[in-house]
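Below you'll find the structure I mean.
A single protein chain has been removed from this complex, and every other one stays in its place.
Chain naming follows the written order as A and B, and within any one chain the residues start at number 1.
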Amino acid sequence: MSEPLLRVTDLVKHFPITRGVVLQRQVGAVRAVDGVSFDVAQGETLGLVGETGCGKSTTARMLARLIDPTSGKIEFDGEDLAGLKGRALKDARRQIQMVFQDPYSSLNPRKRVGSIIEEPLRIHGLLSEGDARRKRVQELMDRVGLNPEHYNRFPHEFSGGQRQRIGVARAIALEPRLLIADEPVSALDVSIQAQILNLLKDLQKDMGLTIIFIAHDLSVVRHMCDRVAVMYLGKIAEIAPNEDLYAHPRHPYTEALLAAVPSPEPGRAGRARALLGGDVPSPANPPAACRFHTRCAYADAICSAEEPLLLQRDGSVAACHHPLSG
Amino acid sequence: MARYIARRLLWTVVLMFAVSVVTFIIFYVLPSADPAALRAGRHASPQQIEEIRHKYHLDKSLLDQLSFYFKGILLHGDFGISYVNDQPVAKLVFSRLPATISVAVGAAVLWLLSGVAIGIISAVRRHSKLDRATMSLALVGISAPVYWLGLVALYLFADDIGLIPLFGGSGSYQPITEDPLAWLNSMILPWVVLAVAFAAFYSRLLRGTLIEVMGEDYIRTARAKGLPERTVVMRHGVRSAITPIVTAFGLDLGALLGGAVLVEIVFNIPGIGRLAYDAILHSDLFLIQGTVLLAAFFVIGANLVVDVVYAYLDPRVRYE
Partner (left out) sequence: MSAPLLQVENLSVSFNTEDGVVKAVDGVSWSIEPGQSLGIVGESGSGKTVGGLTLLGLTRSRRTTVTGRAMFEGSDLVSMDDESLRAVRGKGIAMIFQDPLSSLHPFYRVGDQIIEAIQVHSPTPKKVARARAAELLGLVGIPDPSARLDSYPHEFSGGMRQRAMIAMALSNEPRLLIADEPTTALDVTVQAQILELLDRLRRELQMALVIITHDLGVVAETAEQVAVMYAGRIVEQAPVNELFSHPMHPYTWGLLRSIPKLTGPRNAALLPIPGRPPSLISRPTGCAFAQRCAYAEDECRVTDPVLAATAQGRQSACLIPHERRMAAWPALAAGGTEADARKVVRGPK
């Protein structure tokens, strides 16, 4: 395999918890992302799953350079993103685009949908003003399944799913190389969801798009991704090729996650599920050693004493003292 | 935040320095009447003019003049002497400040209260007759020039020349410390005239933002809780819509404190605005400098205050 398109090394983001407005004192930190490393190869789709609040969106926002990491390195195409300035940074920005989790709040309510989708084209001075851009925007709208005639509408006039498609259209307008999709389909109905997923796969085939795909719906992740990284409380618990992860989860948290999936398949509905018990620990004050030990069914003394390292075991990489065997 | 404020304060000093250097240079390069000749009076001999020129360092280079000026300020708190009145600039400016503050603050309170009230009412009763009437009036208020409004007000209500003599007219200003009632009487017309234009602008601004805010999802949440509509509008709607008003208010008030020139002239109020106006007429360099510095101080200061207040109003805004 060639050089990865994206290499993330030891990425950390702590949000300070402060008191007071003028005289701010730091009283602690939310350790949203706490030492995350992974590679993404050109043309690959990496899934990012995990508990709500475990730092997936924060990771995504750092990759898209929307917030600065506390520490750690992000290399895109061999270049350190932190070192880029001016034109180079603008170019990198153009090549990394993001679809946001909250469809409505990421759209400017005062702007018409046409101009929202057009915005990246305008910022990067692509296509000439007027007809050419309008045509491109309408093409994009059509491509994501929006009626191009709604060019002049405002975001609040669209339903939740339609709003999300506006966000997808805006993100693919620049034909980026890396698309970070933060729950791009959670707000969509299954039929549109299928259309968008197929669309993303088509785009990937046509343009060699690399995708980081964040989602809660594990069946969607299974469908979309080549490899999946499972996060728990700001750290990576396991990274494995898709099939392996679903067939043989190594990390106890992955196992719990898979067990919790609701299924529409008749017969499976209503079955008693092994629910993950216990309270979700606070990321401001995560448990020592293995962060999962407060809720893990397999935990023993070493788990609360020593932090497990991310170790390779036949294809999967998992951070656990007692990895499950297939 | 404290660091941020300290940094901004430092910037204020730098900016004010830059502003005064620029004023100095403009004054130096632009052809204007010889200040020394002005100071000496009509029948002065060339020697007298020369002496004056020497006394005020007008015969020195630009750089030397600048350094004298700033040394004076930094070492002795001396802002120079007005050539025309032969008085220290600082004293002149401070003697005029109360009048300008009276005009600006009084008008500001008036326009803020009325602008916000009208804005809320017309946003809530959108498309009603009341809304349409107030918004048309507001348009008139925005487009009418202040000096014209001032003259109309004087011809209508001033107690000397007005058709219905009600309030003090042009030149009736009394310091509040001497006669509060006379002060109030003299301030009413300038306040109203100044407030009309601003209130019109504020009510339209607030109406626009509030209408937009009332369409937000979180307003729907507030309604779904079962809150009375009044609370929904005031606590949830106005709370969001007020931020641009606060910004505009801070900046407008800051600018006015540096001299409400037109109103001070029309109503013949001895404030900073008129002082600056006269100073420019007479090429009174240090006095111009003094008023420019004061105006710059208020404008830059208001900007800082607005930014700090903004961080209180919008928790998403944080400065580092």
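Operating definition for what follows: a residue touches a chain if its C-beta (ideal position, glycine included) is under 8 Å from a C-beta of that chain, and two chains touch if they have at least 3 such contacts.
Bear in mind that the values here come from a model prediction, so they are computed numbers and not experimental data.
Note that the undisplayed chain, when the full complex is considered, contacts A, B.
Of the listed residues A:L203, A:V220 or A:A240, the one in contact with the hidden chain in the full complex is A:V220. One of A:T45, A:Q97 or A:Q193 touches the chain omitted from the figure, and that residue is A:Q193. Note on the undisplayed chain: of the listed residues A:Q26, A:N108 or A:N147, the one touching it is A:N147. With the whole complex as reference, residues 15, 30, 49-54, 57, 101-105, 145, 147, 157-163, 183, 186-195, 197-198, 201, 216-220, 222-223, 242-243, 246, 256-257, 260-266, 268-270, 273, 275-276, 279-285 of chain A touch the missing chain. By the touch definition given at the top, chain B reaches the unshown chain through residues 127, 216-218, 220-229, 236, 239-240, 313-316.
Operating definition for what follows: only the chains that are shown with their structure count from here on.
Residues 1-2, 5, 212, 215-217, 308, 311-312 of chain B are the ones touching chain A in the complex.
Residue ranges on chain A touching chain B, taken from their complex, read 20-24, 104, 109-110, 156.
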